[in-house]
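Quick one: structure below, then a few questions.
Only one protein chain is missing; all other protein chains are in place.
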């Protein structure tokens, strides 16, 4: 059951990827402004529809980063990770990059624990937002601002 | 662990699958290297002195010829300003400019003061009384109340245009005299300065350079999961074992390279009488390999940097012990010290302006913390996270970067001036434990 679900999700993903690539090409041609809190929120709505509650998600990131090329981020979600009650997906967006998407992760009860570490590019100071999608359909979220400093000597 | 790469075209058509190596095996190799480096006793330096000198290819440059700047770096030339090799190019300051009243547009002045586009802008060093910009620097005085300080227009104008007319040793770049801003733009900046009459407020404590915490580099630099440059230890080790040029490899002569080179990098650079200059690890790699293996591992080639990473890693955990005792080495150290005091480039900075406590060290340059000389030479080659997708740099490339950042033409990496500079700076790092490759901004 669970396996099929995950596999389906992955197929859906592959379908979505083509779209992302096309969108990226248009984006280059059009030179859009950076993502905004609104576009980040819109993207989250397409990834996991609904109004998330605050809680259950813990987001760790440095409050200040000397550059935004590789900001370490750890996200964990309180969950027993059983067949009945587990985290299905974790969506991460950021509101100050050229595009708001960062990553989506998908879990099965086999994971035993829902925690993921990653390193994120941040073009400027911005807020990173995570939404966890649980097996009961509820959504939980956490957000954190990371200040990205710039060097002194100019370009 | 098995790893495969499946290529779509044309490899997949042929059904071929290429092995890309065993990550786990590689990791244990790298860990083993660090463990061995820690176990071997530090007797290498003394032994080396009793041996015949290592063969060196003594002709020509060890760097690519002619030297050209790295792709992706600022391509401008600054031929009218000092370099570390030509120290008589920068023109001395002129006379104080007489000007009764400055007229300018304070709004334009604020834009110029805050923009990084031309040399970094005022905010790089000064707090300027507003919360509209993030992370101003603390290198130089807070100007938030300069407009109420009773300064004349002429004084403000000249201080921005060329502060050397008041203080020959100032760290402040001659913004007007060196062509960053026109006289009209300096007038705009002065008009903006005159509006600054209240202490700075910060919307966020992190913006305040007096409260911002000093960054601490505590990542696990030798873990390839953390530092991509750590991957290069094993690449360098494999290269040392690979037959090249004349069919021999490094290990043909250095069968137990890990033991033979344990501690070696802590003794480098050193005075080399045959070259009449200070010789660093990377130039040694080229000249020794050219002489013994007939291979062209020029400085700044990937092979050279990989071998430098590997050789430095064999000294990890050992204290830096460069030999600055011979008369020639002492003279090189003295020359190196003078070089750190030499103003270079369009920004007219000397090394000491940013890296001694009398000036900018242990202060903020916007969001960048300026370190002292001690603590700068114990971690090269190093992974630079701020460079595109990341790059591994040896210390000579770092010197070159500093030059280009202060808008001075860099020297080729094997320049004797860089040798003197490296020996002087390394001598200030005596006793610090080497950790390479490391990871930095």
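We call the chains A and B, going by the order they appear; numbering starts again at 1 in every chain.
What we mean here is this: a residue touches a chain if its C-beta (ideal position, glycine included) is under 8 Å from a C-beta of that chain, and two chains touch if they have at least 3 such contacts.
FYI, contacts and distances are computed from a predicted model.
Peer 1: Using the UniProt record as the reference, specify the protein name of the hidden chain from among "Thiosulfate oxidation carrier complex protein SoxZ", "aminomethyltransferase", "ABC transporter ATP-binding protein" or "Putative aliphatic sulfonates transport permease protein SsuC".
Peer 2: Per the UniProt record, that chain is "Thiosulfate oxidation carrier complex protein SoxZ".
Peer 1: Contact with the hidden chain only, please: which subunit A residues?
Peer 2: 2-3, 6-7, 9-10, 13-14, 16-17, 20-21, 24, 27-28, 69-71, 81, 94, 97-99, 101-108, 110-122
Peer 1: Kindly note down the residues of subunit B that lie in touch with the hidden chain.
Peer 2: 1-9, 20-21, 23-24, 26-27, 71-72, 75, 224-225, 228, 231, 388-390
We adopt the following convention: only the chains that are shown with their structure count from here on.
Peer 1: Can you tell me which positions in subunit B touch subunit A when the two form their complex?
Peer 2: Per the touch definition, subunit B meets subunit A at residues 74, 116-121, 124-125, 134-135, 137, 139, 204, 206, 212-213, 215, 347, 364-369, 385-386, 389-390, 405-406, 441.
Peer 1: In their complex, what parts of subunit A are in touch with subunit B?
Peer 2: Subunit A residues touching subunit B: 63-64, 66-67, 69-70, 125, 147, 149-155.
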